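Yeah, one chain of the complex is gone here, protein chain that is, but the others are all in their spots.
Let's look at chain A:
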Amino acid sequence: MSKYQVNEKGYYGTFGGAYIPEMLYPNVEELKEQYLTIINEPKFKEEFNQLLKDYVGRPSPLYHAKRLSEKYGANIFLKREDLNHTGAHKINNTIGQILLAERLGKKRIIAETGAGQHGVATATVCALKGLECVVYMGAIDIERQAPNVARMKMMGATVVPATSGSKTLKDATNEALRDWINNPVDTHYIIGSVVGPHPYPDMVARFQSIISEETKKQLVGKIGKENPDYVLACVGGGSNAAGMFYHYLDEENVKLIAVEAAGHGVDSGESAATTILGKEGVLHGSRSILMQTEDGQVIEPYSISAGLDYPGIGPQHAWLFKSGRALYGNATDAEAMEAGLLLTKLEGIIPAIESAHALAYLEKMDLKNSDSVVVCLSGRGDKDLANYMTYFGF
């Protein structure tokens, strides 16, 4: 067993666990007892892979970005999760979890969403399987992300505004947990990131690990080997990074770089750079690194990218950070926006602002011509057009 993967007690080093009230214990315990058995069944794997191929459009291409490579003087490859159905990596996880929910006999699906990408990916698989879908979304995010709210509704989902606390992603997560407490028997909660009580972080990482599984095979055809020198991904809760890192964790010669959102700057008071600004704490069922006050109250983070403004990171990331296996860098709003525009101009690809944070870090690296770099392009920028337009005045 890898020292970077979850242990039999549900921990990554000192992080993880299942800090949940007794009301959630039977549900989480049921998942814990069954998830590995179910996802390793041949029939499950067959259906999962079939849907990833025919419905999501996998394998996603590994694209050699020539002009971007010239600019940075290295061989840069983009793992094109932006080309997935629904426009981001989120669907890999929701396909896996809906198949799991079906096998657990659940009739009703709940989810939380920030910008709406995970909500859309969940509503999509619920439409696919004909299951009832309720998505909790911060009241403020509902106003900011009207097109995604419409998408979810078109697919038959009920979108419930979270009006408690700061009315954003963390509160939507609280509301989803409360729903699950009140509906313990027939409901499955599809968490969208590698957060939450054990086994969620591990389960979501496994469903996302398809990203690095494919990358390894694809790199052989491009550079003659499975391992690049660097692997980069952005981190909010950290699901695309968890999937992008998964099969490289034990390849210690591959440098892993996670890029957090620095917002207006790490010291500006408006940031989401959790590894720098946070300390150990417990939120949403796991022990991790958390942005919080001295008294342990959770601080609302800030980033221009709605998908990265989560006050914590998944427990595996906390462990990769603490153990030094991965480097946690960051990029500001401005750096990410410029990197997004740069990719658009050089390669004709408009990235999600989340993914643009990973691209922005290329600027800060000391790259050699011989270096090969894989950047996870976790999502496409269509949803961010309004932001790009406002920022650059197009």
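FYI, a residue touches a chain if its C-beta (ideal position, glycine included) is under 8 Å from a C-beta of that chain, and two chains touch if they have at least 3 such contacts; residues count from 1.
In the analysis below, contacts and distances are computed from a predicted model.
Considering only "Carbon-phosphorus lyase complex subunit PhnI", "Sarcosine oxidase subunit delta", "Tryptophan synthase alpha chain" or "ABC transporter permease", the record for the omitted chain gives "Tryptophan synthase alpha chain", by its UniProt protein name.
Residue A:Ile20 is the one among A:Val6, A:Ile20 or A:Ala101 that touches the chain missing from this view.
Within the set A:Ser164, A:Asn227 or A:Thr344, the residue that contacts the chain not displayed is A:Ser164. When the omitted chain is restored, the residue from A:Leu31, A:Leu62, A:Leu177 or A:Cys376 that touches it is A:Leu177.
Contact with the omitted chain, checked across A:Asn93, A:Asn148 or A:Gln292, is made by A:Gln292. On the side of chain A, touch with the chain left out of the figure occurs at residues 9, 17-23, 25-26, 164-165, 170-171, 174, 177-178, 181-182, 184, 280-285, 290, 292, 294-298.
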